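Right, one structure below, let's go through it.
Entry: chain A
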Amino acid sequence: MKPSLEQLTQEFTQLIGPAAGPAPAAPAPSAVQVVDFAARGVNLDVTVAPDQVVAAAQLLDRHGFSLDTITGVDWLAQGQMEVVYDYMHFTVNLRIAVRTRVPRDQAAVPTISTVFPGANWHERETHDFFGIFFTGHPKMSPPFLLPEDADFHPLKKDYKP
Partner candidate 1 sequence: MIDFLMSEPVLVVLRLVIYLVAIMAFVGLNAAYLVLAERKGAGWFQRRPGPVEVGPWGLLQPIADGLKLIAKQTIVPPGTDGLLFRMAPALVLAPALMCLVTIPYGDTIFGRNINVGLLMVFSFGSINVFAIMLGGWASRNKFAVISAARIVSQNVAYEIPMLLVVITMMMVTGTLDLQQIVGQQAGGFWQWNIFRSIWDIKAGALGGNPLVWVTFLIFFICMLAETNRAPFDMAEAESELVAGAFTEYAGFSWGLFFMGEYANIVVGCSMATVLFLGGWQSPIGAVPVSWGVLGSLLGVGMFFAKMYALIFIVIWIRWTFPRTQFYGLLNLSWKILIPTSLFTLLLTGALITLRAIYEH
Partner candidate 2 sequence: MTATKEVIYAGGGSLSALPQETFILNVGPQHPAAHGVLRILMEMDGEWITSAEPIVGYIHRMHEKMGENRTYAKFLPNTSRIDYLAAMHYTHAFVGVVERAAKIEVPLRAEYIRVIVAELQRISSHLVGWGAWIMDLGGLTPILYAFDDREKILDLFEHICGARLTYCYHRFGGVCNDVDDFFLQGTRDFVPYMRKRLKMYRDLVTDNIIVRKRLEGIGIMDAEMCRRYGATGPVLRGAGVPYDVRRAEPYSIYAQFDFEIPHYPQGDSMARYLVRMDEMEQSLRIIEQALDQIPAGPVMGKVPRVLRLPAGDYCYAVEAGRGRFMIRLVSDGKDTAYRLKLRTPCLSNLSPFAEACRGMILPDALAMLGSLDLVIPDIDR
């Protein structure tokens, strides 16, 4: 059964909903947003907690999505690291972005390589560039792209060569 945007929106809202807990202090932007594709390049933008990324991946795997890429972003000013998972579907024209934020000094996100084996290399690369640790990943070291003895993370905003 092919997934549709409304169905996915509903399923993600269900996924995130119970974990929202008590109302946040400041009004947070909507966690599941339908986005204008022509303006942004994705159809659905979902923000999840770090421990929900595996459930999100499983949800999308059930619907037949494929992992496009994993991007890390270093928000130095806010003291957070963001990980964005891009998903694509081969028969339905839908693009989903799942994002999560972790504190900068303790950046750890569960691995989704058990759901999507393609995440293996993407997570290794994100770890090399940002130092984000993907718990449960079979092989975090040696670095994937950097030299074998590299102990630095070049894409961090406070990286000094």
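The set was built so that all candidates are chains of the complex that A comes from, given by their letters.
Convention: a contact is a pair of C-beta atoms (placed from the backbone, for glycine too) under 8 Å apart; a residue touches a chain by one contact, two chains touch by 3 or more; residues count from 1.
Source: prediction; values computed, not measured.
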* Structure fact -> Complex check, chain A vs 1 or 2: touching candidate is 2
* In the complex with candidate 2, residue positions of chain A that touch it -> 37-42, 64, 66-69, 71-74, 84, 86, 88, 90-91, 93, 95, 97, 116-118, 120-121, 129, 143-147, 154-155
